[in-house]
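The structure appears below as structure tokens.
All protein chains but one are shown at their positions in the complex.
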Amino acid sequence: MLMLDKALKGSRRYWMWLLCLLCVIVAGLCFYLRQLNQGLGITGLSRDVSWGLYIAQFTFFVGVAASAVMVVLPYYLHREKQFARVTILGEFLAIVSVIMCILFIFVDLGQPSRVLNIILYPSPRSLMFWDMVSLSGYLLLNAIVAFVTLRAEREETPAPRWIKPLAILSIPWAISIHTVTAFLYSGLAGRSFWLTAILAPRFLASAFSSGPALLILLCLALRKLTAYDVGKDAIRKLAVIMTYAMTINVFFVLVEVFTVFYAAIPEHTVHFEYLYLLGGGHNLAPWMWVSAIFAIAALVILFTPAWRRTQLPIACILVFTSLWLEKGLGLIVGGFVPSPLGAIAHYAPSLPEWTIVAGIWSVGAFLITVFYKIVLSVREEVES
Amino acid sequence: MKITRKDFLRISGLSLLAAGCKRAAESVSQPASSVRAASTQPVRWGMVIDLSKCREKDGCNACIHACNAAHNIPQIANHAHEVKWIWTEPDATVFPSAQTDFAPQTVTETKVPLLCNHCANPPCTRVCPTQATWKRDDGIVMMDWHRCIGCRYCVAACPYGSRSFNFEDPRPSIESINPDFPTRTKGVVEKCNFCEERLARGLKPACVDACPQRVFTFGNLADPESEPRQLLRERFAVQREPELGTGPSVFYLV
Amino acid sequence: MNALYSLLAVLALVLAGFACGQGAPARMVLATFVPYAAFAALLIGFCWRVARWAFVPVPFHIPVTCGQQKSLVWIRFAKIDNPSTRWGVVSRMAAEILLFRSLFRNNRARLSGGRLILGESASLWLCSLAFHWTLLLIMLRHLRLFLEPVPAFVNALERLDGYFQIGVPPLYFSDVILVSAMTFLLFRRFRDPALRYLSLFSDYFALFLLLAIAVTGILMRYFTRVDILSVKQFALGLAAFRPGASQALSALFLCHLLLVCALAAYLPFSKLMHMSGVFLSPTRNLANNSRSQRHINPWNAPVKTHAYVEWEEEFRDKMQAAGIPLEIENETEDAGNARTN
Partner (left out) sequence: MRDRVWIFAGLAFFVAALTCPAWYAVANGKASNKSKPPNLELPANQKECVAPAGTMRAAHMQMLIQWREDVVRHGDRRFVAFNGKVYEKSLTRTCLGCHNKEQFCDRCHAYSGVSDPYCWNCHNDPQTVAGSRTRSTP
């Protein structure tokens, strides 16, 4: 019997959850078909803000995908046994995130029927080509490592020897996917908001905090909903990783802010002013402040000994939301506004856009549920 | 009608072979080898725009209308979805770094015609993941609308805002279609092509011919004796954001 | 050896097709006589096989299924894998026919360190599913040649299949999937020694024949080209019983045609009849309700039984006389008592 069969046997709650997700997916699909028919005009995108929520979500989930390295690295390289029960969860999270990234790129295309031109006419000078290579390679690596180790676990045989080199290869590869994604933006001379060498380090820092935050939340949810417990040690270690990555991320942002405002080159300051100036009538500014406040609040919780364990779920939610707002919204839109010609074009995602994004999130939730269900059933079967 | 073996060989074998060889040759020699590459004299098409002449007839949009008619450019009411090949902006917007604090209002508020700069080192072609936009040997930055996947990376890369994306089907917004030039389909990026299709027939770009003031001077920048080169020798010209290293082929006489 | 012979048989068919393309009389035979003969063989043979199956009595109500059978109310049972009602059976049959449910359970046995391991084997299920579905899609797509006007759904399928713009005419994804899945199914038989031992001529022949049909079709569409107008005319002519082969039809097309005819004529007499057989598999199409309902086989000959109660009744007097204790002392009064025992 296939491992996939395990996903077919579940409680009523499990099926209801999948059904709900399916409904959202169908709603997203309907709007996507409309977008296919009418063009990207049904989104909030415009001539001046030509990338929006889709690409921002793509960027954010590349980070989540890359963060799998934070469990793979300690487990495979430093033999940290605490991560034994969480590593495969991290790998499946990476797989699902990459799939979501691919979907976000796909729905953003104006001519999706020509998407294979990227392979038919490969252009090594374009970073998008390298992003495609690194993302698909990462997906493949993680899929092989996760499925082969899970299969070995189920058959109660040791995992084949060649898995370890692959797992270790996935570590630098994870760094590469987010670095290349940062280069997509930071290599554009005309967009001064992104034209900074710290963009790639910033991306990595935010990835290594948002990814573990999500993983901790998923682990806690599993503990609550099922009998599966990854162990206190693993969660504590993940929390430490998240804390320091978040600290570094905030530090990087402040470094950027200093450079921009002390040098005071208008081309650079305008973007920050657009994003953070309250009362300027910019619809993003309040959200950017929410992001900043959440980040500080999360750090306060994580650095206070009395709270760091008891309030961990809240801290994780704060970290995740803060970074989602910063990276999944502000970073992309902030790069486009003001436009090189100085135009301030407001961007607000439209209902179809939100629904399509929700549909892709649901695809992710659906897949992660199914994958985790398989993992948990296999472990349950082996342990009993 | 029977397809003879000869036909079969010619149409399938040879064309496949030829296409394959061409592809291989292209990938070895980076820019697509154009027919003009064979001629000994290098070509770099360029344009000089005399703003003083343009200022004389303020509010004249002959160049824009000529371009719109020639290239089936849709007139979309929604500003967010506009498609523009050549258009005008205030001087202060076009040359933000060339403004002095106390410049006369007449200068800062004059409308300046804008179009694709056909850069010598274009950032847009560098980022295109499918080579749907590329620089020809004669300096024209071309778009292949058959190949564009609509990722809009080039729109993000262009520092001049010269690229437009078709957010909707342009056909309903075209007043009268010029059958000689294709319309575009939704989901592709487009921009000024320096009237490549007119150059091929020995004509000058539509905007150049349409201007009653003869504001535009078009010619081969690689030829020291060409009209634009003579103008540039005689008068001081600026380019848009030259500090980005893109090397625009459009010059403005201020 | 089996593989080689069947490959040779298919190659012989291919060569015959090409040879027919050369001479006019052979073309006429191939284009007019052969398709009808093959089609008649398919129809008659198919009906005959199914009719024969219909008259074979099903000897037992076979409850060999997976999952928990319906028993006591508080025990959850597998509604689809082990149905007790007709609708349950319909859904199980749908899962079997549309999703190959039982193949989904396939696993590969191997020995590791002296231990038998039933390992994962998703590839067979995945590839056969891909192969069968794309085959259906391709057959439906071919309707564009047989129907005039072309129904909208056929056009929609064609557009969907060639959605990604790769080359002209656009590459059909079903073609790619079909050929790769079939290649896997073929190599699966070569790779595993046990499977190689089990494979017969007919196993390989069906695979090679289908593969040859696919390859000739692909060659025609993407490489040598064919005049689609004459093909459609020819196909419509066949359907209207007015056959006639235009000179524009290439030898490759005739080869494709001959292979399809061979497949059609061969189908009723081969393992490919699993196409209808799957509907008739008793382990799948019967409800597993033998605990709640008594199934009497109508074909069973009446069995003469002689229960103890009857035997006792027969010899009651003699037993009583001999002082042998009786189960039923007195028919009328102790009947209830005996039953409780």
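Every chain is named by a letter (A, B and C) in the order it is written, and numbering of its residues begins at 1.
Quick note on the criterion: contacts are C-beta pairs under 8 Å (C-beta built on N, C-alpha and C of every residue); 3 or more make two chains touch, one makes a residue touch a chain.
Since this is a predicted model, take the numbers as computed values, not measurements.
Visitor: When the whole complex is taken into account, which chains on show are touched by the absent chain?
Guide: B, C
Visitor: Among C:50, C:80 or C:126, exactly one should touch the missing chain; which is it?
Guide: C:50
Visitor: Could you pull out which residues of chain C are in touch with the chain that's been left out?
Guide: Residues in contact with the chain left out: 42-43, 46-47, 50-51, 53-55, 58, 143-150, 154-155, 158-159, 165, 167-169, 225-229, 231-233, 235-242, 244, 248, 276, 279-280, 298.
Visitor: For review purposes, identify every residue of chain B that touches the missing chain, sorted by number.
Guide: 1-3, 7, 10-12, 15, 19, 22, 32-36, 134, 136, 142, 144-146, 176-177, 179-180, 182-185, 196, 200
One rule holds in what follows: only the chains that are shown with their structure count from here on.
Visitor: Taking contacts as defined above, which has more of them, A-B or A-C?
Guide: Pair with the higher count of C-beta contacts: A-B.
Visitor: Determine the centre-to-centre distance between chain B and chain C, using the mean Cα coordinates as centres, and give it in whole Å.
Guide: 60
Visitor: Return the distance between the CA-based centres of chain A and chain C, expressed in whole Å.
Guide: 45
Visitor: Could you tell me which residues belong to chain A and also touch two or more other chains?
Guide: Chain A, residues with two or more chain partners: 114-115, 117, 120.
Visitor: Chain B: which residues touch two or more other chains?
Guide: none
Visitor: What residues on chain A touch chain B, complex-wise?
Guide: Chain A reaches chain B through residues 38-41, 45-48, 50-51, 105, 108-112, 114-115, 117-118, 120-121, 123, 125-129, 132, 184-185, 187-191, 335-336, 339-342, 345.
Visitor: Which residues of chain B touch chain A in their complex?
Guide: 78-82, 84, 89, 93-94, 96, 123, 126-132, 147-153, 155-161, 164-169, 185-189, 241, 244-246
Visitor: Any idea which chain C residues touch chain A in the complex?
Guide: 104-107, 112-113, 117-122, 125, 163-166
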